[in-house]
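To keep things clear, I will list the structure first and then write my remarks on it.
Here the complex is missing a single protein chain, while all its other protein chains stay put.
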Amino acid sequence: MQLVRAHILVCGGTECTSSGSKQVQDALAKELEKHKLDKEVKIVETDCHDGFCEMGPLVIVYPEGTFYVRVKAEDVPEIVEEHLLKGRIVSRLLYKAPATEEQIPGYKETDFYKKQQRVALRNCGIINPEVIQEYIARDGYGSLEKVLFEMTPEQVIDEIKRSGLRGRGGGGFPTGMKWEFCRRSPGDMKYIICNADEGDPGAFMDRSVLEGDPHSVIEGMAIGAYAIGAREGYIYCRAEYPLAIKRLKIAIAQAEELGLLGENILGSGFSFDLHIKEGAGAFVCGEETALMASIEGRRGMPRVRPPFPAQSGLWGKPSNINNVETFANVPVIIKRGAEWFASMGTEKSKGTKVFALTGKVNNTGLVEVPMGITLREIIFDIGGGIVGGKKFKGVQIGGPSGGCIPAQLIDTPVDYESLIAAGAMMGSGGLVVMDETTCMVDLARFFLNFTQSESCGKCTPCREGTKRMLEILTRICNGEGVPEDIETLERLGRVIKNTALCGLGNTAPNPVLSTLRYFRHEYEAHIFEKRCPAHVCTALLVYSIDEEKCTGCGRCLRACPAGAITGEKKEPHKIDPEKCIKCGSCFDVCKQGAIIRL
Amino acid sequence: MSSCAQPAEDVQKEKELLELFEKWRGVKGALIPILQGAQAIYGYLPKDVILRISRELKLPPSRVYGVATFYAQFHLKPRGRNIVRVCLGTACHVRGGAKIFEKMQKELGIGNGDTTEDLRYTLETVACLGCCGLSPVIMVNDDTYGRLTPDKLKGILDNYQ
Partner (left out) sequence: MKLTSREDLKKLREETKALVAARSAEETKIIVGMGTCGIAAGAGEVMNAILEELNKRNIKATVTQTGCIGMCEKEPLVDVQRPGGNRFTYGKVKPSDVPRIISGHVLHGNIVEDLVVARFEEV
């Protein structure tokens, strides 16, 4: 009988075979033969080692009993040479015991969730939004039940007032007071409206709530309707959110089927019908009077207030508008009480706020934090800091209506008043993080371009003023700015802010005014030195090649789409400034760092 | 029996338009949903359809036209079979959305708001698709694509005939 020094067991179970154990076996045979080990080492095909299938193909070397997992044919030479010839174990292929359940950190132990507190988002990502029973199993519609049978409308309003809940759509008006105005307005027909026309670029809080937990918004609206005395409501949702609309429709149909919407809800005598209106693509419809005009089927243009919607709103009837997140908070406040809600946040800003954290931050996402948390905590503790370890420059808060808060104010607490004092505003909750590669003048131009094209054209300050401001900003970015531009921008900004008809116009200059306040030197660099410090404004860039560093590899020459680069192989290349279109392709491909960008 | 004066497709569209009118008859604020429905049927809002809507709702054509031109969603010219929307929202802006848009214009050979001659694609920009966590983002018809780089575009476009 042949004496065998070692056995190699290769698993031949179905799953290991499908992940390539046959190839491993063949490779082993070949390799053993090559090293003339085929007489000393025997290959044995085994049955399935049940329970390790996802680790396959498995290879076990006896007598040591070394257990190798996920072995590929390419790994075989290493096993043979290292283990069988030299007696050294290939540790990278060793089986490691899987973590036990306890070793995996819980959500609350992760940086992303440690400082979060989910109230409006309590069900998002937990329940199936298309199955009403999952919402009900988490006490859904229990708050509606409570108000219908245990509370008067006045008590509901009082509860919301005491909770300190303020409008989450941007304005920050106390919700309870708004409801009270509408309740007190005379009239037997009133409307409750949910503003889901989330148009701020960089914001997706409302979309996530509508897609993830539509019933909490519906329940919040029904409670609001009971409080103000409405029996009909509308959700005005932008058409760019097809999934949100689909889930809302499903949710409304399911609630109607169970009798949680419609006539005589739960036998209480209270009736409430809810409709969806799809927006048609106009940012200004986020303004409440414009939104109501749009529901009525007219051009979505704002009108002068007073009369306020609480007196004369949709179809001339008293109406109340709140945004998605505000309504999503309502059922929790009723369930857990005003005191519980008011215990979170700061003196004047109670509860939590949902933010869409985006831009140059490591952990982008949707976060809900108690009011009063600092921007530093949101961006660095939750967001994990800046992508690529670059320098944090500022954060745009509140979208095109908000402002830019610079690095030196990163310890600003997030509440309505502190943000306004810093020249920004809560807005609906977009947080766009910027690093040193963002040009603040270009950013201001970007926002102005947005508000300018979304201006409805009804009032002169907004229609003409934003146009002039945009022209000036474009000129500055193109290197054609003149010294008096800064002052003109400031003057125009102030005038528009004070005289425009609606919120869109009043806040349109904010991005310009706040960047002028904190990043004035960047404007000055563009205007006086014709230089863009962040290297973003193409017209101001000049590309050249450092002859010392250039090795003449030709990479840039091939990458240049304009044929502006010339040079012999292995000789320093040159850029013809006349032909250069400043696309930056050469800068991106150069491995020597020889392209100079000024 | 009928000598087929109208192609079957037109007959079908006509039928859908009548159903649309029926669905919204007597409902307050029906103009925008009817315009949305009509555009879903025809792909855009032809002049005669605007006139039909104005007669149906007993509104002056100027009012219907005014609303149709106010909202970005409505189109008075034929559009491509596939609508490509490049997001240029804030998050996409700071993460290179402009480069995506540039490349897309080159791929399709058309500019913002234009339609290719074969009516295969219409190119548009949009201020925010609400997928900022995945920026830069584009949307083709109802499909959203995130974490894009310019070289991924061709592969995506090829899926849409």
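Residue numbering begins at 1 within each chain, and the chains themselves are lettered A and B in the order written.
Everything that follows uses one rule, which is that a residue touches a chain if its C-beta (ideal position, glycine included) is under 8 Å from a C-beta of that chain, and two chains touch if they have at least 3 such contacts.
A quick note: this is a predicted structure, and the numbers were derived from the prediction, not measured.
Engineer: Would you list the chains present here that the left-out chain is in contact with?
Structural biologist: Computed over the complete complex, the missing chain touches A, B.
Engineer: One chain is left out of this view; which of A:285, A:344 or A:367 touches it in the full complex?
Structural biologist: A:367
Engineer: Of A:8, A:121, A:157 or A:496, which sits in contact with the chain we cannot see?
Structural biologist: Considering all chains, including the one not shown, the answer is A:121.
Engineer: Per the definition of touch given earlier, which of A:211, A:377 or A:522 contacts the omitted chain?
Structural biologist: From the options A:211, A:377 or A:522, the contact with the absent chain belongs to A:211.
Engineer: Among A:68, A:226, A:241 or A:450, choose the residue that contacts the chain missing from this document, as touch is defined above.
Structural biologist: From the options A:68, A:226, A:241 or A:450, the contact with the absent chain belongs to A:241.
Engineer: Determine and list the chain A residues touching the chain excluded from the picture.
Structural biologist: Counting over the whole complex, chain A touches the hidden chain at residues 15, 51-55, 98-99, 101, 104-110, 112-113, 116-118, 121-131, 133-134, 136-137, 139, 141-142, 145, 149, 204, 207-208, 211-213, 241, 243-244, 257-260, 264, 266-267, 362-368.
Engineer: Provide the residue numbers of chain B that touch the chain removed from this figure.
Structural biologist: Missing-chain contacts on chain B: residues 129-134, 137, 144-147.
What we mean here is this: only the chains that are shown with their structure count from here on.
Engineer: Rounded to a whole Å, what is the gap between the Cα centroids of chain A and chain B?
Structural biologist: Inter-chain centre distance comes to 25 Å.
Engineer: For chain B, which residues are in contact with chain A within the complex?
Structural biologist: Against chain A, the touching part of chain B is residues 28-33, 35-36, 63, 66-67, 70-74, 88-91, 93-95, 126-135, 142.
Engineer: How about chain A: which of its residues touch chain B in the complex?
Structural biologist: Of all residues in chain A, those touching chain B are 198-204, 207, 239-242, 277-283, 294-301, 315, 356, 358-360, 364-366, 396, 399, 430, 432, 434, 438, 443, 446-447, 450, 454, 456.
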